[in-house]
Structures are given as structure tokens and as C-alpha cells.
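One protein chain is absent from this view; the other protein chains keep their places.
And now, chain A:
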Amino acid sequence: MKVELEADKCVASGQCVLAAMDVFDQDDDGIAVLLEETPGPELLDDVREAVAVCPAAAIRLVEQ
């Protein structure tokens, strides 16, 4: 799977970090940063949760 993040949409809710901290982090302003563009299948549920809870629809999951 491939994760896409549109950081300019991010509203710094921190929800993606709580849902999938192996995949997302935040910069100094709290804006989401993608740590792992192609996370392993064991992280799929976490990433799906991050997509679901992001209030700004800034994260997309492309399942290859």
C-alpha cells in the first residue's frame, strides 16, 4: 500500500499520529509529516484508522 499526505490541508489535529505513529509524525508546527510512504501490511489497520479520523481529508491510502 501507498500512503499519500496533502500537508497543506492538514489542520494539526494530531489524530494521524495517535492512530498510526509508525507512519505519521508532526513538524514543529504540528503539521503532519509522512514517515513511511509504503508501510507494511501489519500497519494497514492503523493507516486506515488515520484516514478515517483525519478531519481534513488530508490522507489517502492507495492499496496496490
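Assume a residue touches a chain if its C-beta (ideal position, glycine included) is under 8 Å from a C-beta of that chain, and two chains touch if they have at least 3 such contacts; residues count from 1.
In this section, contacts and distances are computed from a predicted model.
The complex includes a chain that is not drawn, and of the options "NADH-quinone oxidoreductase subunit J", "VWFA domain-containing protein", "Cytochrome P450" or "Spore germination protein" the UniProt name matching it is "Cytochrome P450". Checked against the full complex, the one of A:M1, A:I31 or A:L44 touching the unshown chain is A:I31. Taking the whole complex into account, chain A touches the unshown chain at residues 11-15, 17-19, 21, 26, 28-31, 49, 52-53, 55-57.
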